[in-house]
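With one protein chain withheld, the remaining protein chains of the complex are depicted in position.
Letters A and B mark the chains in the order given here, with residues in each chain numbered from 1 onward.
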Amino acid sequence: MKRRDFLASALTLPLLAAFAGSAFAADTLTVLLPPWGTLPKEMTDRFAKDAGVTLDAQTLGWDDIRTKIITSMVAGTAPADATEVDWSWVGQFGSAGWYEPLDDKIDKTVVGDIPTASIFRYDGKLLAVPYSNDFRILIYNKAHLDKAGIKAPPTTPDELLAAAKAVKSAGIAEYPIGLPLSATEGTSTAWYLLTKAFGGDLFDKDFKPLFTAKDSGGYKALAFEIGALKDGLIDPAATGLKDVEVHEVFKAGKLTFDVAGWAGNLSVYSDPAKSQVANDVAAALMPSVTGKSRTFGLPEAVGIPTGAANAKAAETFITWLNMPQNQIAAYETLGNLPPRMSVLRTLNEQGKLKQGDVLLEQAAVVEPLIAQGTPGWYPQFSTAVASAINQAAKGQLGVDEAIAAIAKAAEDAQSN
Amino acid sequence: MSTSSPRRSRKPGELALAAALVVPIVVVMGGLVFWPLATSVLDSFYRIDPMRPGTPFVGLANYGSLLADANTRAAWLNTFAYVAMAVVLETIGGMGAALLLNRVKHGRQWLLAITVLPWCLPPVVNAIVWMWIFNPSYGLLNHALLWLGVIDARKVWFNDQATALFLVSLVHVWRMMPLTAVILLAALQSIPRDLYEAARLDGAGPIKSFRLVTLPLISSGLAIALSQSTVFAFNLFDEAWILSGSSLDTRSVIIQVYLTAFQNLRFSSGMALSILAMLASLMVSLIYVLRVYRETRYD
Partner (left out) sequence: MRSLISTLPRRIGTAVAVALLVAWSLGPIYWSLVTSLTPPLHLLGTPSLWPREITFEHYAKLVGATSVSQGNAVQSVWPQFSAALVNSLVTSGLATVVTVVIAAFGAYAFVRLEFPGRDLLFVAVVATLAIPAYTVMIPLYRLMISLKLIDTYTGITLIYVSAFLPLALWLMRSVYQAMPISLEEAAWLDGAGRIYTLVHIVLPLSAPGLIASAILTFLNAWGQFMVPLVFSPTLATKPLTVLIPEFVTRNYIDFGLMNAAGILAIIPPVLLVLFLNRYLVSGLMAGATK
């Protein structure tokens, strides 16, 4: 009977399934990267030819890569032969021992040419090599400043506020300052950046908070943000905006300052197809109270998880990715700012870097967010920071209470 | 239940037939659900934290520390608010839609397809569409309410916790209501028409016949619909995460699970919380099932 056959086949399906697994070829290299790490076919073909290994690129959305890596590693398998490693994961992945040390595997002169590589050291060991440089820089709308009669970009936070007030009172922009205040990571990193601008740091060498005193950089930075919000210099809607949404508002010409600007974003902002302010965008060094501009790096890197099936090929891939011609190709096709200083300089000499001089000057002073390296509890701390700032921006907490909540979060995160 | 059901005297081979029909269920559910679940429950009694060496047995310590955690408590309260709003709105809306679909004669298949549409939109796109509608500066909601004169200044909707919880629930309800509608429609479709005829002859009006005929006969469908909307609301994640990130005002229990296990790497603590979420949604569902579920046979 026909139907009975159908039933029988439905019953045996799970059994058959056990034998239908896919086999992986040994000469394939699997690489797990976000969309902006997904190299164009021309490059992967070239790699296949150079290295004799087929590149199997797996792309996942940014938030999702981490879920994927953690699921695989906790289950005891490598998610791929080489994966994305974000600067903020270094403490966790390092203390879990999930990534192979690369010190003996990657050429020392190459590593030496990448200042941000130090951010990927855990316990002195290099866990991943940056493929995309990123740091914060002040991006502003020059036309707004011109119209308000301001000749030079601000160099101190006070000048920034004064300029914003002038722009607002001249009716050029309703809310001149762009800062994310939602409960997302971009809100936390913007506050860290302002903490440095106010001459402060997050932690001392024993990870004791340095932001609790009223005259500390961190306290002043939060007071600055909440004050600017109350003065109508920041859009009240910023409590719902992520960093990438602030960028959209800047591109629409409604912001004068993208305070926590991403260095890599300059190429997008000056692209007329993507931005309405392509001709007006300019960059300046991060304002600072000390006269010496400070910023921190948020680079992304590639590392090799322990247990990777084809670790050897992954090594070759990382070395290949760091060759100057490949870094330049990645910049031109994907907009990834090259991590190697020598490559950045070459690009600037060729006139391919938007606002190149400022970028290079700022790149020279990039420091890690936390001097002794990203600790394992950083993600938990950072989420609490974003939630507390978000609550303060909504008026649910005062600045003092928010700072106290952040300090408590630091203590909780470290005590566990 | 089985004792009251009329039953044929057992034929030889009935047990074998039952085994043949049930074995696939046992294999699939046992292998892919019960076994992993047992592993996770066991794990929740250990300290599994990849950042610390060893996995000592800690008994109920993971559960105990969850009770003490203020963020987790806030997440529970938010989740209960989501469940209450989602279940009420989905049931009322879904019942209305199902009754309407059952009555409409022309273009019914188009109306059903339209009703089901929200559920076909990928969840990420769904949340993003609503994010734009709620956007304080460029969103449709503010502009429409200003134009109608309901509000006199643009509102930042997510600055108020009650509004934020309601809007997140609304997005969830918009997506999940079709599920309730489809389940109830299937139940309505199996009510024989002559029962309504009989009720009408007895002089029952539309409301009375709904209460006397429709409700009892769709009660098992209603129990299913209520339970699934409860379970989905307990599992709410995407809507709150995309609309307002890790904000404590809208953080749900499952977001807290994600943050604990996949962000803070306190893996067994996250498993413990997810098991509590499971037990809570089971318990709430059980209330409906016991109240609403009645055997409805008429033979």
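Here are a few things to note about the model shown:
Here is the rule we go by: contacts are C-beta pairs under 8 Å (C-beta built on N, C-alpha and C of every residue); 3 or more make two chains touch, one makes a residue touch a chain.
Nothing here was measured: the structure is a model prediction, and the numbers come from that model.
If you put the hidden chain back, the residue from B:Leu101, B:Val168, B:Val213 or B:Leu248 that touches it is B:Leu101. By the touch definition given at the top, chain A reaches the unshown chain through residues 3-4, 6-7, 10, 13-14, 16-18, 20-23, 30, 32, 34-36, 40-41, 56, 58-64, 67-68, 71-72, 74-77, 79-80, 244-245, 247-249, 251-252, 254, 262, 264-265, 267-268, 271, 273-276, 332-333, 335. Take chain B: the residues that touch the chain left off the picture are 1-2, 6-8, 10-11, 14-15, 17-19, 21-22, 24-26, 28-29, 31-37, 39-40, 96-97, 100-104, 108-126, 128-130, 132-133, 137-140, 143, 174, 178-179, 182-183, 185-187, 189-194, 217, 220-221, 224, 227-228, 231, 234-235, 238, 254, 257-258, 261-262, 267, 270-271, 274-275, 277-279, 281-282, 285, 295-299.
Keep this in mind: only the chains that are shown with their structure count from here on.
Per-chain CA centroids place chain A at a distance of 36 Å from chain B. Within the complex formed with chain B, the chain A residues making contact are 10-11, 14, 66-67, 70-71, 73-74, 92, 95-96, 98, 182-184, 235-237, 239-240, 242, 249, 376-377, 379-380, 383, 386-387, 390-391, 394-395, 413, 416.
Taken in their complex, chain B has these residues touching chain A: 20, 23-24, 27-28, 48, 50-52, 134-137, 154, 156-159, 243-249, 258-259, 261-267.
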